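For this depiction, one protein chain was excluded, whereas all remaining protein chains were kept in their positions.
Moving on to chain A:
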Amino acid sequence: GDSWGIFTFLCAALCNLPALPALNCTEELGAGQSIQKTYDLTRYLEHQLRTLAGTYLNYLGPPFNEPDFNPPRLARVERVPSATVDLDLWRGLTDNARLAANYRAYSRLLCYLRALDGQAGTAELRHRLGHFCSSLQGLVLSIAGVMSSLGYPLPAGPPAPPGTPVASNDFLKKMDDFWLLKELQTWLWRSAKDFNRLKKKVPPAVVTLRLEARGF
């Protein structure tokens, strides 16, 4: 149902408070439920991104919206956290390290997404982008919630501000936008697997019944 939607909205709304609200949000949920919610949210974002990316790439125009488009990545603008890491290396990390990497990556991805051309594009595109950013913010908080419920410390401080230079021309910016969406896609795909695996490691929470009664 729409329970994760409500959850996301609540977390996104609470995000405006100075204190980290995720602790209040998920303390009562228990690790198992928390991970399930995060998994659900990741899948939802994956689905949303398909539509958003389709619309945005059409806005960028061909060849960006062609299926096999694969432009070069320019080293000097290594701003977007890359999800293409050696899979064995990734699996070899501790749960804590993997969660922290997810948290940091999505925080930065959110910043870049927000900076996506706000002026141009149709009103529909801007609206979709806005909605996606809200949902992504919910994911960041959700991951923080999972980490706190498992007793892991949160990665220190806010994500580093994008100090890297903005693309020097409009075409390069289009390529940056393309890669941002592509990386986001890969991250979400991999995170879903991560949370699915994590769910099986954590024993089912006793609080399950309590949640059901709340109608959540």
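As a working rule, contacts are C-beta pairs under 8 Å (C-beta built on N, C-alpha and C of every residue); 3 or more make two chains touch, one makes a residue touch a chain; residues count from 1.
Going forward, contacts and distances are computed from a predicted model.
Novice: Refer to UniProt and select, among "Cytokine receptor-like factor 1", "Lateral organ boundaries, LOB", "Ubiquitin carboxyl-terminal hydrolase" or "Cell division cycle associated 4", the name of the complex member that is left out.
Specialist: Hidden chain identified via UniProt as "Cytokine receptor-like factor 1".
Novice: Would you mind spotting which of A:59, A:90, A:152 or A:189 touches the chain that isn't drawn?
Specialist: A:59
Novice: Which parts of chain A are in contact with the chain that was left out?
Specialist: Residue positions of chain A that touch the missing chain: 58-64, 66, 70-76, 119-121, 123, 169-172, 174-175.
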